[in-house]
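Okay, so here's the structure we're looking at.
Only one protein chain is missing from this complex, and each of the others stays in its spot.
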Amino acid sequence: MKAIIAATVLGVILMFAGLFVKEKKSVASLAVFLLFVLLGVNIWDLVTTAPNETLSFFNNMLRVDRYALWFNTLMTGCTLLYALLVSKEIQRVGSHVAEYFALICFILCGVYMLSTYNNVLILFIGIEILSIPQYILAGSDKRNLKSSEASLKYFLMGAFSTGILLMGITLLYGATGTFNIIQYTFLQSDMLSPMALAGILFLMVAFAFKVSAAPMHMWTPDVYDGAPTPFTAFMATIVKASAFVAFMRLFSVSFGAISSDWMMVLAIITAATLFVGNITAVFQQSVKRMLAYSSIAQAGFMLFAVLAVNATAWQGMMIYAVAYSVATIGMFAVLMKMKDYTYDGFNGLAKKDPMLAAFTTVFLLSLAGIPLTGGFMAKYFVLLAAVEQGKMMWLVIFALFMAAVSAYYYFRVIMAMYFKQGNAELNTEVSATDRFLLAITVLLVIVLGAAPNLILNI
Amino acid sequence: MNFLLLAANQQTPFSYLPVAIQLLVGIGFVVLTIGASQFLGPKRSTADKLINFESGIPSVGNARQPMAIKYFLVAILFVLFDVEVIFFYPYAVNFKELGQEGFWAVIMFVAFFLSGFIYIVKKGALDWED
Partner (left out) sequence: MPVQYYLFLSLALFCIGMMGAMMRRNAIIVFMCIELMLNAVNLLMVAFSKMYNDAAAQIFVFFIMVVAAAEVAVGLAIIVMMYRKVHSVDINILNRLKH
């Protein structure tokens, strides 16, 4: 598992680079270079593993399959794209640029652990490696009170959900006597002890916290709104997608056989997530806050992949993770260029900067799930998985209805840009490099929509 | 020496003999050194020496004063480094069984540890002078 080691070492290197290199710009370039290296290591891992081959590492603590490696590679690619797009904004957050990138490297280490864990110990450590740097990143804008508040809130909620996760793990251990997730597959419906059921429920609640599913979503809008925008973009995309893969790995692989016991609870959580995310997003005035609620709504769709427990669901998860990450990173990159984060701040952007407005439109269409964009294919695959499974048709219909609602608030931004009079002010000049990178992001969104098999046939 | 090893292998009260010897040696050493310093050292009672000793700082005012952020930082770092040592316990118990591989794993752990320590020293987290 070279990628985990590489991510850790590169993180440490970046940390020390911050001590010796004072120039912010060169630190950022070094970070981007090291992320390239990390992507290379991931690809190396990928090509040296034969298809259908499953490797075990560290006394069977990690079980690495092709899917996990491909997911890691794609997430690292998304992180690289993210770093390229927002490295200028990260330099503006504060003076500790090297540390910010080092923390991002450590988060990636957590991502790799979460996609390959075979033991709940690694799941726990992975979730913590994923979360603790985020608490720091959320509070990294020390001049801003909102950022500190977001950090404290995120920290308290995160620590609380960690306690619940651990209680779930312990109860499950008490019922089965093992931490190995493969051995949990021997759990059977007709002989489930109350302790095992309680453990599964605790785990579900803890994961719902981490992926911000409905009754446990209260922290999300405040944290995403308060945290510095570049880090919100990271938290809402790559981190959330990998928490979902961890969720799915546990519930599809380990508890797949007893899905009838937990499915109804998760279905209700899904319905509530879709409802709360979409309906509340409609009433927001700030685009950043709207994106926070929209991330809750998108989490509702990703929950379908966990619910469906079949092969299509895994494919759906992969394409959803990538399509959602790319579009959201693009949207946040545009948002960071704006001076005013409210809808009115976008008024008349199409006249002022037609290119930027066109890019934004593509990202928003993808998030809304309009055909020919990645978002459509993502929604199509996860809902297809749920239809194939066939037990949750009412939920699929509800989700389609909610997708229609979501179009309203995404299109509101497009309306503001094209049909409203106003003078959208930009925070910074959009350089040619930015335009180029945004164009690549748009291209990725469209390619994902036109040919999703590119990332599904691996 | 052999009878000690023999004693340790038996499941009798007698097998605690090495522990008792260790205890006696420990207590004896402490008593000896403290007694010797008391006995050999010069004794001069001055006014300065008779007041309460508070880390060399003159004792004034209430103890509940706001602390400098420095103390806090050092305390946090101490907790962090202190708790990490916990991993040496399982290693110490399985020292022989883990062999070479375990040794290198622990060296790697200590190396990461040390790089963290070097980082905070270089960053100036432990500087007392401003």
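Going by the order they are written in, the chains are A and B; count residues from 1 in each one.
As a working rule, contacts are C-beta pairs under 8 Å (C-beta built on N, C-alpha and C of every residue); 3 or more make two chains touch, one makes a residue touch a chain.
Just so it is clear, the model here is predicted, and its values are computed rather than measured.
Peer 1: Out of all the chains shown, which come into contact with the hidden one?
Peer 2: A, B
Peer 1: Looking at the whole complex, which of B:I21, B:I76, B:A111 or B:L126 touches the chain that is not displayed?
Peer 2: Here the residue in touch with the unshown chain is B:I76.
Peer 1: From the list A:T8, A:T49, A:S148 or A:N310, which touches the chain that is not on show?
Peer 2: Going through A:T8, A:T49, A:S148 or A:N310 one by one, A:S148 is the residue touching the chain not shown.
Peer 1: Any idea which of A:L156, A:M264 or A:A311 touches the chain not displayed?
Peer 2: Answering carefully, the residue with contact to the hidden chain is A:L156.
Peer 1: In the full complex, which of A:M167, A:I279 or A:V405 touches the chain missing from this view?
Peer 2: A:M167
Peer 1: Touching the absent chain: which residues on chain B qualify?
Peer 2: 69, 72, 76-77, 79-80, 82-84, 86-87, 89-90
Peer 1: With the missing chain put back, which residues of chain A would touch it? List them for me.
Peer 2: Residue positions of chain A that touch the missing chain: 121, 124-125, 128, 132, 135-136, 139, 142, 145-146, 148-153, 155-156, 159-160, 162-164, 166-167, 169-171, 173-174, 177, 179, 222, 225-226.
Criterion: only the chains that are shown with their structure count from here on.
Peer 1: Where on chain B is chain A touching in the complex?
Peer 2: 112, 115, 119, 122-123
Peer 1: Can you tell me which positions in chain A touch chain B when the two form their complex?
Peer 2: Checking each residue of chain A against chain B gives 8, 12, 15-16, 19.
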